Structures are given as structure tokens and as C-alpha cells.
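Note that this complex is displayed minus one protein chain, with the remaining chains in position.
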Amino acid sequence: MSHTLLTRREGDVLVLSNNNVAARNALSFEFYIAVTDALRDAASDPSVGAIVLTGEGGHFCSGGDLRQLAKRRELSVQERRVRLEGLHDLIRAVRDCPKPVIAAVEGAAAGAGLSLAMACDMLVAAKDAKFTVAYVKVGLTPDGGATAFLAEFVSRQVLTELCLTGAPLSGERMHDLGAVNRLVESGSALPTAMALAVDIAKGPQKAMSHIKNLCRHAMRNSLKDQLELEAQSMVEAMGSDESLEGIHAFLNKRQPNFSQLRQVSE
Amino acid sequence: MSHTLLTRREGDVLVLSNNNVAARNALSFEFYIAVTDALRDAASDPSVGAIVLTGEGGHFCSGGDLRQLAKRRELSVQERRVRLEGLHDLIRAVRDCPKPVIAAVEGAAAGAGLSLAMACDMLVAAKDAKFTVAYVKVGLTPDGGATAFLAEFVSRQVLTELCLTGAPLSGERMHDLGAVNRLVESGSALPTAMALAVDIAKGPQKAMSHIKNLCRHAMRNSLKDQLELEAQSMVEAMGSDESLEGIHAFLNKRQPNFSQLRQVSE
Partner (left out) sequence: MSHTLLTRREGDVLVLSNNNVAARNALSFEFYIAVTDALRDAASDPSVGAIVLTGEGGHFCSGGDLRQLAKRRELSVQERRVRLEGLHDLIRAVRDCPKPVIAAVEGAAAGAGLSLAMACDMLVAAKDAKFTVAYVKVGLTPDGGATAFLAEFVSRQVLTELCLTGAPLSGERMHDLGAVNRLVESGSALPTAMALAVDIAKGPQKAMSHIKNLCRHAMRNSLKDQLELEAQSMVEAMGSDESLEGIHAFLNKRQPNFSQLRQVSE
């Protein structure tokens, strides 16, 4: 654990909270490493059913620290790239993690903070949360997958405007655009994300990791490739102890108990 | 023809209706074969202008038969794959068929039933129709292209929630999400789909088969590849008897008569 990241467990849910309150939870290399490590540990821990990513003190994350970014110009292009890959490794860790990751967003999600929120599998946002592709305002360009993730639900025309102007989107507008799973009043993002995470954590863990993998490839894979991925997952799932329990429960009109199937070491 | 599939002709329109009412039109290997064969026959029959796919008894299709699926665990992975390819061959047959296929959905479109409805070129749905990515509830994972087709109009965040929770979508919600061509009152899906099919069947058959092909690749092709596909279709269409009739009719301010150009054997 690191000072910049608070981690705690609530039942099957792991909560990761950005804790750089004085700088509205600006990012740092230390934070990248801490979250990436926490996600890697959670991936191999069967007692973790779902993960919530949030921020302390009313902001999700204000993005890169401009004082640090200003110094990058003194570095070689290769050295800059190494620093940037810290962020991109984090983004890849969120996408590759076999457990569902839910972002709980209050306040600012700006620059790479927006990228991090949108990399998550699901999004709970306060109505007045403020998502901003801020880069252009300081002469920079988007990173962290911001353009990839926004393009999944806005038109190219709107994406271009957002990136060329840095105009903010409220949580409410993000919901209208289709990217928000639960839109809540200010202050309720974390408890709502926790309730969603608790519910999802009851599901079949192996099947859910395959489902996350299917969902992250679904938009850009060719139909041929996606059918192949679906087929591979399904023939495996047909032989799993999870589908044994699930189908048996359904045919006997009872609720399935998937939690018992986890090899929890505790 | 098979007991599980009713087929009939109404003018230029071929109607294929799922007929396994006792099991809310659950799928079977027999059904896959029957629909795939019917689509293949229609592809080479110039008298068929459009196809409507629907279900008897108030449900489109409740998906896989869980009693049958439960037995798949006794099969080898390879044998399971063979059964699954029956479904995927059907999905490919819908996509590859040169004629427009319109789904008319009442009641349940669950699991692979949802996949089949969304594989069609157009969708007519009753407001209270119920679309469900049901798999996770029984410990399984989506197949039939469900994740590919849903990703064409919902965000990754919403796709993930639908697939991880199995929460249903009403016809009305599917319409709000942009996937429904005609939203109708309960009981009106088939007549509305028929009217749409009759209208479309009057169009230029060769051009329409190229248009269907363009539309199914449009979202995932690179711009370069899609421009190439458009160019190939267009230079062919510029020499067709259909564009001869169409342009001539337009310049003479009359309705084109494309139907006369079909080599109907009847």
C-alpha cells in the first residue's frame, strides 16, 4: 500500500481510493504502480469478487500533475515514453484484470483521470461530476485511452469537439450519452457503486471473467473473431462447476449459490 | 420444412416462424438446420424480396434448452463445439443471406434468442418485448454473437452490466438505445414487420444485396476498406439494369419499377 492509494475490503469487494486530496487526486508514478499492483494481487485472489475504484475528498482524479508534466520537456522522448507507459500499464491492468472494476466518480475526472474512469468496466457517476478531456487547453494531446474509450459511445463529431475544446461533460450528460450505469445525487457515487459491486460479486467468477473479456473486445473485433471468442468461452463454461450449479438451481427453481465455488483461502 | 419451423410466403416476403410453443420457442439443433436451409434457399430465389423471422405463440425465442445444455458437460469440448457451431452457422446464414431479414419480436428474446433477433438486418419489437442476455444466471457466457451485436449500439459500460447481471431490456428501452426500427404495441410486431418487408421487397434486389453487405461491415471496417467496398459496389451498380431503370424513372418523374427486373421463375 502507498500513501497515494487507500485500499480496503468490504466483504467480497476491494475498494481502491485515490488519496492525493491536496492536489484533487492528481496522478503520480507512485499511484500508477500502487493501483497496478493492487489489481494484479486481486486478479489471483478468489476472495475478491469485484473492485471499486474511487477518490477521496470529493474528486475522482484531476489528471496529470502539471508541475511534473512541465519538467518532462527536459527529458528525452524515450524517457518521456517510459513515464507515460506507467499510466498506460495502469490502463491495461484495469482492462486485463479478470474481476469487474467499477468506477465511482464524484467531482473532477479530468485528463488521464477521465481515461482511468472510462477504462473501468462500469461507471457510477454523480450528476454534477465533471468529465473533461482537458489536454488541449495546455497544448497537450489525450492519453490513457481517452479517445478510444470516448469513441465507444460518442460520435466522431462530438469526440472531436470534446478533444479540441476541452469542454466538460457533466455526469448527467455522460448518462444521456449512454456511458453511466448508475446516475446518482452528489455524494452517493461510492455507496451506489458498492451496492452494485456487492451484487455482482455474487455471480459466477469464472464465467464473469470470460464475460468481461468478451465485452472489452466486442466493439472492435470482427464478427468472425468475436463468434470465435464466444464459442471458446461457452464450450468451457458448459463443463464448469458454475454452470452445473446454475442450471441445476434454475431447473429446481432456487437461487444459485456461486460463492461456495470459490477457492477462498481465508 | 420442420415441425420446429413454420414457413410461408406472402407475395415477395418469406416468413419464417419459430414453432416450439410449449418451450417458449427454445432452440434446437433441428431448428438451426431448418432456418439455415430456408435462408440458403431464399438466397437463390429471385422471387423472395425480403424475409421476416418471428415466433409463434407470443414469444420470439427463449434461447437454448437448459435440459439439453445440462447434458453438454458429458460431451468432449470438441463435441460441444460442434453443437455450438450449429447456432453460429445459423447466425452466419442470417448475416450472409443477400436478402434483408427483419426480426419481429414479441415476448421473450433471451440468450441465443436475443442473438438471433439482433443478427437480423432490422428489428420490429413490441414495447413489452423482453430482451435478456440470460447466460450469467446459469453460470454460462454469451454466444451467437450477442456481445458483438449489442456492442453496435450500447456502450461498453452498459454491455458489461447487461452481460454480468442478465438484467432484461424492454422493447421500449431497446428503441431508446437505437436498435429498433419500429416500436409497436404488444401483438403488432408481425403485421408491422410484414408491412416494412413488403415495402422493402419492392426495391432493387441486386443493389439491396450490396447495401446489406456494406451495412454489416460498416462499423468495424477501416475507412480505407469500407471506401474500397463502396467503390466496388458502386462501379458495378452504375452498369446495372436497376440503375438504368432507377435513374430513367427519376429523370422522368415517375416511380421506378424494380420488380420487373427480377428473373422470377413462377
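A few notes on this one:
Letters A and B mark the chains in the order given here, with residues in each chain numbered from 1 onward.
In this section, a residue touches a chain if its C-beta (ideal position, glycine included) is under 8 Å from a C-beta of that chain, and two chains touch if they have at least 3 such contacts.
Everything numeric here is computed off the predicted structure, so don't read it as measured data.
For chain B, the residues touching the chain absent from view are 100, 120-123, 149, 152-153, 177-181, 199-200, 203-204, 207-208, 210-212, 214-216, 218-223, 226-227, 230-231, 233-240, 242-251, 256, 258. Although one chain is not displayed, chain A still touches it through residues 66-67, 69-70, 72-73, 75, 77, 80-81, 84-85, 88, 91-92, 95, 135-148, 150-152, 154-161, 163-165, 177, 216, 220.
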